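Once you've had a glance at the structure underneath, I'll fire off some questions.
Omission of a single protein chain aside, the complex is shown with its protein chains in their original locations.
Each chain gets a letter, A, B and C, in the order it is written, and its residues are counted from 1.
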């Protein structure tokens, strides 16, 4: 009687590699030099991809593009724990890093941003859903897939991605709640980059963290320094093990920062101060890993440069692949709406075909 | 570096009056005998109203009805803290107790359940929204009203009602999150009666309580024994004071039990055991308050009986008011869709008018 | 029919289709609010959790977006979910999942991730239900490419159409006329069968006027046809069955034959599905029309509370009056 305590909870955060390249040895994951180098290379590969995309957008060679600059650690550290054969990626729209790391050909990712539907589904297997633009809605698909994987007794897990803004949508709530109830094999992976376009996280919610929301659904959760690839690696290992061992869903909040504009249609200087951006630039995920690797003599300056050149070459090849794709077939608009095309789609397709035919004639072909 | 704790939280519950009518003196609110009697009478009034409604439903005098039996304490203990002049009630569909306690004429509540739209808006002032059937959706209205009251510097608060099932809807999440961000003068009042139709709370979420969800939004929260009118009184006092003093929103989870069917269209024996119902019958909110009052010599058996008779008389008068309402005007279907009726509503209204006219003629009037 | 039949109500036809498809295909799952222990608030899933367990008949939390959203995920990993929305008036929270994902997934994945998903729901008025329990919103779904919208009007069709819907690799919105869930029985084969999607059916042949309806409105429509027959007006009656993609051939053939058409539905008229029907008929059979197409629909108002719903819903008299207007034109 009187007052009693019916709930007590805490939420933890993990930091390993600091902005100066120093690591907390006690917390250091069990990981060898090759793996360290692979993480570093993976991040640099994302950065090179991203820089090229921004350049192509300015040149009009692709359309509106959403940069992931600054979020490379948050994506590279997770990707290594995911199996291409078993695990499902349920992406939002800023996970090109994860896709690349998981083996999706880069030219198809560029194609997506070029406005080419052939880029909509990664062609490396069906275990990657197309990007989901309606913010937050994909998290429920991640829950559903995670429930299905458990039901079928499959080894895979589902990873649902979203940003900090997405956690305000009702679907975030429903996705975590259903996952808790039905013990989905799902990792909810939230990249909290501090901003939903112009809205800072502090205005997104009165709560201090996203990770603490796990308590609302009895879903275990952890926050991690998302610019620290080692901490991301370790947190992801813990979370994916937890799920693979049938202990139910998990929530990770990777705290990071979007260094550039929301997309190329945005101008982040309207709502963010240069100081804030500089603060985060000093915490760049790639720089700090480089400092660490050099200090540890795992990486030399010469190797680093050579890596840059090989990545540039790889990306240029991807651009070539992109630009040698034949133009998309206008008829494809009609082909995949239904298993069997209704009569009115037949009519509409015939109309477009004849329009294109007469245009082709007019232009003398 | 390494692991750090970024969130720690606890949630408390309040119990004062136990099932045997014993109170925890230390926790007892500062409340006099008249107030105790008023709480008791308020609960009995609700029960009498409810029993009559169920009877009338069986007789076909009203339509489908949702009983509140068992939830009287959860409604009576809150109602006394709400001002008819300033505070807003944003009801779901099982808050007739609150409405009655706040002065809404009972025959209008019966009219609602009779399928008469004149019962849709309590006619005791506009500060009570019509019942909201789409589960959970009304909580956002409570947030909006609470934000508006703060903006306007008004003394009132908004109380948004919902059940345990409603807390699974995305709107619950959005309502609490917006309330936290915009410091709404809103009390979220959740009657957790253990069931959403046939789904027990344990299947509604993996979390043990609803109150702990407050942490997800930095909204202070408390659980209370919802069958204990004194605990409800005290928790509601704390919460409403908090809000009135401009400290932002508050969440109360009143743990209670729906003793009967979900509505008269339901059969709860399909999904609940007699044992479970008996367990809760022993915890009846009215019985335990009666035991307490009698033990304390605040109430005599004779007074108790007299109270029953006067309440029955009051309810019978309300039924008379209900049944002497003139039939609703069919033309009212068209009258309040828009400030100004569009041409097609004019046409449709004219058609119905002429149909009714010719039917009246046929029947010789 | 030579095979074994039983006398079933419409809702029994639905329950049987669910049960037989679950027996036939282990990928068929049922999920929704109260579909388990309770057997659904209308008992459509009665007995199924006992037969198939709670991994195949899932009582979900109370959240429609969640129900449809996880169904998308379940379909992506090979299940064929049959989700129940408790009443059509509660489909709105799931609209984002239905319109932005369910309807588009096959296309967005370039055909690689179809959505063999059925979303069942009781719809429509006439049972004196509370507010928000009587809605008919086929029109907004019919404006959404990628969906198939099916509305049975008989026990036989209910079973056969639902079977076809569950076997379809495309998402089907399956709207059940709750007003006639139990109002009559008919012979239904005991074994499973499909009634093909995308096919309307002529319920009655006639020469003077075509009445087009679906779902619970088939009853007043047939009553009107019978009334008219007694007045020597021969009405042909079409039951649309699949609202989208609709069966234009059956409809145009009849309109061209009779030259007079009355369309009946209980949803609001403005931009209702009747608008598409009326437009298509006038656009494609203009020279056959002897009179303007008439629409008899619910009013463009909120669906009224129980005491007033009889004024709202199209009834025999209103349909006959519309026919008389087309005859008098």
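By definition in this document, a residue touches a chain if its C-beta (ideal position, glycine included) is under 8 Å from a C-beta of that chain, and two chains touch if they have at least 3 such contacts.
Note that the structure is predicted; figures quoted are calculated from it, not measured.
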In the whole complex, not just what's shown, which of A:63, A:105 or A:260 touches the removed chain?
A:63
Contact partner of the left-out chain, one of B:276, B:337 or B:351
B:337
Considering the whole complex, which of A:72, A:87, A:116 or A:255 touches the chain not shown?
A:116
Residue of A:170, A:194, A:226 or A:249 touching the missing chain in the full complex:
A:170
Please identify, in ascending order, the residues of chain B that touch the omitted chain?
88, 90, 117-118, 120-121, 126, 129-130, 132, 134, 137, 139-149, 151-152, 154, 158, 170-171, 174-175, 177-178, 181-182, 332, 335-339, 342-344
For chain C, which positions touch the chain that isn't shown here?
65, 89, 92-93, 95-96, 99-100, 103-104, 107-108, 131-132, 137, 139-140, 142-146, 244-246, 267-268, 270-276, 278-279, 282-284, 286, 289, 291-295, 299-302
With the missing chain put back, which residues of chain A would touch it? List them for me.
63-64, 93, 114-117, 120, 131, 133-137, 165-166, 168-171, 196-199, 203-205, 265-266, 270-271, 327-328, 330, 332-334, 337, 342, 344-345, 348, 351-352, 355-356
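Rule of thumb we're sticking to: only the chains that are shown with their structure count from here on.
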Let me have the rounded angstrom distance from the C-alpha centre of chain A over to the C-alpha centre of chain C, please.
40
Between chain A and chain B, what is the separation of their C-alpha centroids in Å?
44
Taking each chain's centre as its mean C-alpha position, how far apart are chain B and chain C in Å?
36
For chain C, jot down the residues that touch at least 2 other chains.
60-61, 63, 65-66, 93
Of all the residues in chain A, which ones touch at least 2 other chains?
170-171, 174, 177, 181
